[in-house]
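Apart from one protein chain that is not included, each protein chain of the complex appears where it belongs.
Lettered A and B in written order, each chain numbered from 1.
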Amino acid sequence: MTDNTNINKINSYENTRRKEEMKHQVITFVLMIAFTLIAFLVVAAELSRTFVIPFILLLAVVQVGFQFYYFMHMKDKGHEIISSLIFGGIWIAAVTVLTFTTIIWW
Amino acid sequence: MSLASTQKKSFGAVLWDYLTTVDHKKLGNMYIVAGAFFFILGGIEALVIRIQLMKPENDFISAGLYNEMITMHGTTMIFFAAMPILLGLMNAIMPLQIGARDVAFPFLNSLGFWLFLFGGIMLNLSWFLGGAPDAGWTAYTPLSTQSPGHGVDFYVMGLQLSGAGTLIGGINFLVTIVTMRGPGMTYMRMPLFTWTTFIASILILFAFPALTVGLFLLMFDRMFGSAFFDVALGGNSIIWQHLFWIFGHPEVYILILPAFGIFSEIFPVFSKKRLFGYSSMVFATFMIAFLGFMVWAHHMLTVGLGPVANSIFAVATMAIAVPTGIKIFNWLATMWGGSIRINSAMLWSLAFIPSFTIGGMTGVMLATATADYQYHDTYFVIGHFHYVIVGGTLFGILAGLHYWWPKLFGKVLHEGMGKIAFWIFFIGFHLTFFVQHFLGLMGMPRRYWVFLENQGLDTGNLVSTIGAFLMTIGTIIFIINIVYTSIKGEKASADPWGTGRTLEWAVSSPPPEYNFKKLPLVRGLDAYWIEKMDGNDKMTPAEPLVDIHMPNGSILPVTMTIGFFIASFGFIYQVDNKSWLALVFIGFAIALGSMLIRSLKDDHGYHIHKEDLEREAD
């Protein structure tokens, strides 16, 4: 019987932890919607191009960070190899995009 | 599924067994056999090229056929010979080396094989269906978008199929190495071949998507009238070159790193010493992989990217010589002071060192951006990359085949024939390609159908062709060796070399379908050698004898592949007549139907019971 009570204790601990985590995720979601709204508003306001483009790109990167770390749990334990491979992919993606926007010109 | 596999089975049963197998060892052997078949095809194409260039203004084949030959030779050798044989060795050996009973995704493993095979068949069917692709293995636009007929379409669809297969294979190896390592097998205890499999798989994972995209764009331009490479509608040909080489350069390292791994296994075993600088070898492999992604534009130094871009890519390219040099010196130091045994596997490995170093040296020459304007698109480049791919990858494959043949097929290859084949091939190889450097420096351009006499190119080309014939003879002797061994050869013991260091030599040759009856406990690098030094003739088991869980075989990978194969034909021929689109729908129905069956039907596998295992002899 002791086994069972232990498991119940663990379960109740896990449940609180999950509830806590769920709260974080809802906050993440609210932030993401807010960021999206800001990005759209900035573009709709027709501010200067040199400000708008870096700004909305930054918002996008932060949003994607939220997705990866909170929604996809990349912040959790056991994701070390996963995140190193994802960052590898992001690095190659960045180099690719950089090349295509700088040295293809005719 | 009984264990009594020794019973004679009918041909149909054997065929069904191979069509449905998910056993990584069988799939490995199938990869090797299919790769060898395509290697022979590519070799014949090479021979035809060399016969055409034997003398000035030769008319052995027409100009158009010559273009098809060079395209098919390159494409076949890279995608359907070298890659699959390496994937085959990885499949057969890597799970044994990490003490695993299977790969992570046996079903996907089989799917990867069939996609590769049908991709290769699709590409080669073009010979019989109106002509092979003729735009070079790089298929540069706008040449490839303008190429008449369906040749390039077969190239696109064939590579798309096999590329998907390779990507699946790469992911499978990655997950296998991360999750399936046996008890005690930490990362830094993994044999070098496993390490290079791991890193080559990372390269596959990141490189092949770029090819997939490039092929999609080419497919859309050729078959659906899009305008990616159509300058009149604002398209840009350079995009293809970038996408192709973002894939294409890491591909070179996908080919060479596993070969490095093979040599790193062979040198210690036949020098009776542990590998010199194990951790620096792992580090160097990572460095090569990392830098390998940042150098692709050295294939495009003459495109006009500008001096800044050219300099960056030139310097990054030269930097790769550093980790490669680390490896070369580590291999030399491994042999230093060892009790060296020279046999066929060792001969191929020894020959690799100078041959590959020459290829690396010309590589640094080519990386020098300004000098590259002279070398670009000449035979110098042909000489360079054949020294790297033949002298590196092919020598690695042949060394690996001699070394692991007993583990793959249960018999040791004949030594005498192995040595004769080596010497003839080795001399032929240097005759063929060494002289090509000078032909290139004298101005002979690559891909040309004929050359004029009395321009100083006659002798060099003749020598090169003689060399090609010697390589052919060497290959034929190797094939005779295989046939002879499979008929006359004696059954090999578990550790036929006597000095095996890694786990694959601790199981019988060939291994049972479950690999390890009891999973072995790994106590350090070169796990089997450690046990030998402690006076044990077997690995210490890490578990008691238990039921072994095995995956079920399945025919679905074959039907899925056939579905995509049919759909590819639909895509190719709908350009002529829209009613061919029916094939696209039929094909996708078959493929998606198979996927649906796969996900709807639960497949829990089966168990081999420990009572049956006890009955089996060791």
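The working rule: contacts are C-beta pairs under 8 Å (C-beta built on N, C-alpha and C of every residue); 3 or more make two chains touch, one makes a residue touch a chain.
Convention: contacts and distances are computed from a predicted model.
S.K.: Name the omitted chain as UniProt records it, choosing among "Cytochrome (Ubi)quinol oxidase subunit III", "Helicase Helix-turn-helix domain-containing protein", "Anti-sigma factor antagonist" or "Spermidine/putrescine transport system permease protein".
M.R.: The missing chain's protein name, per its UniProt entry, is "Cytochrome (Ubi)quinol oxidase subunit III".
S.K.: Could you tell me which of B:G64, B:G130, B:G225 or B:G304 touches the chain that is not displayed?
M.R.: Of the candidates B:G64, B:G130, B:G225 or B:G304, B:G225 is in touch with the missing chain.
S.K.: May I ask you to list the residues on chain B that touch the chain which is not drawn?
M.R.: So the residues of chain B touching the missing chain come out as 104-105, 108, 167, 171-172, 174-175, 178-180, 205-210, 212-214, 216-217, 220-221, 224-228, 230, 232-236, 239, 242-243, 246, 549, 596, 599-600, 602, 604-605, 607.
S.K.: By the contact criterion defined above, which parts of chain A meet the unshown chain? Give residue numbers in ascending order.
M.R.: Chain A touches the missing chain through residues 4, 7, 10-11, 14-15, 18, 21-22, 25-26, 29, 32-33, 36, 39-40, 43-44, 46, 49, 52-53, 56-57, 59-60, 63-64, 67-68, 71-72, 78, 81-82, 85-86, 88-90, 92-94, 96-97, 99-101, 104.
In this text, only the chains that are shown with their structure count from here on.
S.K.: Looking at the complex, which residues from chain B come into contact with chain A?
M.R.: 174, 178, 202, 205-206, 210, 236, 238-239, 242, 246, 293-294, 297, 305-306, 309
S.K.: Would you mind writing out the residues of chain A in touch with chain B in their complex?
M.R.: Contact set of chain A toward chain B: 81, 85, 88-89, 91-92, 95-96, 99-100, 102-104, 106.
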